[in-house]
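Got a structure for you, questions after.
With one protein chain removed, the remaining protein chains of the complex are shown where they sit.
To keep things simple, chains are lettered A and B as they appear, and every chain counts its residues starting from 1.
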Amino acid sequence: MGTGQASQGSSEPILSLIGISKQFPGVRALDGVDFHLLPGEVHALMGENGAGKSTLINIISGLLHPTSGKICLAGKEVFFATSMQAQKAGISTITQEFNLVPQLTVAENIFLGREPTGRIGLLNWREIKRRASEILNELGLDVPLGQRVGYLSVGDRQLVEIAKALSTEFRIITMDEPTAALNATEVARLFGIIEKLKQRGVAVLYVSHRLGEIFRIADRVTVLRDGKRVGTGAVAELTENDVVTMMLGRALKKEAVIYQAIPTAGEVALSVKNMAIPGFLSSVSFDLRVGEVMGCAGLVGSGRYELTRALFGLLQISSGDVEINGQFLRLATPGEAIRRGIYMLPEERKVEGILPDLTVRENLLISAKRLFQRLSELLINAKEEEKQYETMRKSLDIRASSSAQKITKLSGGNQQKVMLGRALMSESRILLLNEPTRGVDVGTRVEIHAVIRKLAQNGYAIIVSSTDIPELVSVSDRCLVLNVGRMKGLLDRAQINEDNITALAIGQEIRADDK
Amino acid sequence: MSNAPGLLNFKTIFRVSHATRIIQFAESLGVFVLLVIVVAGASILAPGFFTYTNLTNTLITASITAVTGLGMTFAIAMGGFDLSVGSVQVLAAIVAAGLLSMVEPPLAILGALLTGLALGLLNGILISKLGLPAFVVTFGMMSVVRGVALLVTQGQSVMITKHIEFGLLNNGKIFGIPVPFITMMVVFIVLSVLLRDTPFGRHACAIGGNRAAAIVSGINIDRVTIAVFGLVGVTAATSGVMLSSQLMIVDATLGIGFELQAITVSVLGGTSLSGGHGNLVGTVFAALLLATIASALNILKVVPFYQYLALGLLLIFALAIDSARRAFIARSLLSRT
Partner (left out) sequence: MRSGSHYGIAALGFLTRYYIQSLLVLSVVILAAVNPYFRTAANLQNILLQASFAGIGAAGMTLLIVSGAFDLSVAGLLGLCGVTICELLPSLGLVLTIMASLILGVLSGLLNGLVVTKLRIPAFIATLGMMNIYLALAFIWTQGSRVVSVSEPSFDMLGTGTWLGILPIPFLVMIVTYLLCYGILNRSVYGRHLRAVGSSEIAARTAGLPVDLIRILAFSIVGGCTALAGVFLTAELSSASAIMATGYELTVIAVVVIGGTSLKGGEGTLSGSFTGALFFAVISTALNILNVGAYWQYVVTGVFLISALGVQALRAYVLTAE
């Protein structure tokens, strides 16, 4: 169980980060951050995507080493070579992917790697059950110790993860987006436990996007922006607007943006009515028109990720209708989606995008021909393909030494261009672009945005689903904002700006008179 | 929220939710029920099945398969495989038979077991330290060891002439129970304790269930892998010793296809290929099932090759059920609650 010696409100920090910087090739993730964590406090860490929150957490838990600066634990300077060392020093980390073994029981997972044994090396079940039930009691988690973790709900599993931490002597616990997958009851339960941890003197470092929750549970909040610490303050003395201002760097303005004319939108290409995916989305409806770019915004757990995947046949819709050109769709595979004219650019290029052993040209053209579509197209027509490659290379400005180069040798930005080219070569007129400029340098980013706008002008219907809000502002004609699985708003051009999107995404309302 | 102290008493600890209980029940009992049905069917349809001699022989055959099957179950729980067990078995049998002409039975048995251990450890080292894929490595070893067995015997049979009391390992009875069965029970008990009641066993399951979690928990993957494969080697060698005691004359062509039987009884017994869990009881029942089917078919004078067919079909059937079960679990885990 956590054993913070000092009681809540003590002024000696349990953890201090002084001048911490972290340099990655090409990007400075953290820049001279000073950060202090007091025992018995709940300290929230906020910031936009890329502000450095994850990097900071990883440094604290020993997964990353700082490029410069020092870390002090209870006044003594420490260096964590591995995450195990940080654990042993009393820092517990709860990540979004639980480190649980689904086939083992609750009790076994709690003590994994640290099992108490008897004299002949056998597990001391009595001890395990005693301590485990104490911990579960403490957490108010009413699941049987003999239950396999795989059968528990996500909320229960998270508590088992916390129970793991509780079984060690720990003084600091970091939680990264802990409520992303929880329902309201489970969130309340989690907060109750955090309160208990506070009373024991444990310091809780709480990373989240959700403003409402921060104001419920945290004592202090630190805001990061572009790798720097912008401000720290007591939650009681701040308003939500103050925090958002720190995050964005300026006051939240809900002004109308001067808007440039869009081409008159064409007919409806894709019509979505009351689409629902159990556990992820409830009742989303919109019409996507030819010639328009619709942005789709939403934080972790909002359903943004699942929306496009469902439209592409990778996820099953439980209810609702999707129509293309007036015809109903029931998509079971991506292949079917492509045949109906929809193509999706996946979010994780490395995992489900590029084909690592294949060349640039092959990656580009892989979706172009259906197998056995026409008997005459069984063989590869190298000349024809070179022409197609050249056309695409020019229009997208792909930098590759030749079409026969292995795709893995290209830079991230160029790989993304190839992926975009692949989408275009598939002859689908409805494009679902997920994070189209992720991992792409600034110059390429601008190029890709220009391409997206040009495609729309040429008659494509495009959805850009992204966590990069400025990107959505740059390219969207309209913007759908999701929050906790619901459509929080569908902004038209006049209303699209960073502030509105951010506000809706974190759950705030935009009042009519703010527009 | 239940905050009442003492709520989690002894009974509560062992309580499981209805759904889980049914699944776990079905896992272990499914094969048992099947076994009972088949035994009943065999007794009715095959005259001579339910005789003392026949039951004893069936039990012995089942025990030999079960011993290696239990080891294989352990490996599958860790997420690994050993295709070389058939070859290891025959080499151990040859070593035992060969050593018997020179030393006392206990030493001969020890020699055979050490052979199995060494081969198993070699598998484990190649797989973990060199990072080579498990099934291909053991696939290659299957051939190497078989070749060694052929070389050592030069294609000849090895007959056990000295120390004929060695046959008691097969024919002897303690309190009326055939010794091979007792051997199998001993292996069963040892492996059960290892799997369920030692950190080693739990770590093996962790590696199979969620390798990343195992690493983060500080488990030494290499060491556990090597040890588990060593264990499999020892069980295969034990089967080999039992085999040599049964036949009293061994040659290098024995045990072909044995790995298939070992894998089949593991999967049929409820151990999932996805790892994380090993159903040792189920393996024993499945081995009995297999032996019963074989025995019944023999009595009915069904051509032995239909048994090959049955074995193959049984494996595919068991694997199909396993994959269906895995898909079902994955889908139910995908939803949030």
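The rule is short, and it goes like this: a contact is a pair of C-beta atoms (placed from the backbone, for glycine too) under 8 Å apart; a residue touches a chain by one contact, two chains touch by 3 or more.
Bear in mind the structure is a predicted one, so any value in this text is a computation, not a measurement.
Chemist: Which residue from A:27, A:120 or A:351 sits in contact with the chain not drawn here?
Modeler: Selected residue, touching the omitted chain: A:351.
Chemist: Which listed residue, B:66, B:179, B:263 or B:290, touches the chain dropped from view?
Modeler: That would be B:263, which touches the missing chain.
Chemist: May I ask you to list the residues on chain A that touch the chain which is not drawn?
Modeler: Within chain A, the residues touching the omitted chain are 314, 333-335, 337-338, 343-344, 346, 351-358, 362, 366-367, 369, 371, 377-380, 422, 426.
Chemist: Touching residues of chain B against the unshown chain: what are they?
Modeler: 81, 126, 130-133, 135-137, 139-148, 150-151, 154-155, 252, 256-257, 260, 263-264, 273, 303-309, 311-313, 315-316, 319-320, 322-323, 327
Keep in mind that, in the parts below, only the chains that are shown with their structure count from here on.
Chemist: Roughly how many whole angstrom separate the Cα centroids of chain A and chain B?
Modeler: That pair's centroid distance is 44 Å.
Chemist: Which part of chain B faces chain A closely enough to touch in the complex?
Modeler: 1-3, 5, 7-8, 12-17, 19-20, 193, 197-199, 202-203, 205-206, 208-210, 212-214, 216-219, 275-277, 329, 333-337
Chemist: Considering the complex alone, what residue numbers of chain A touch chain B?
Modeler: 83-84, 97-104, 108, 112-115, 117, 121-123, 125, 129, 133, 136-137, 140, 142, 144-148, 150-151, 153-155, 181, 183, 189, 192, 278-280
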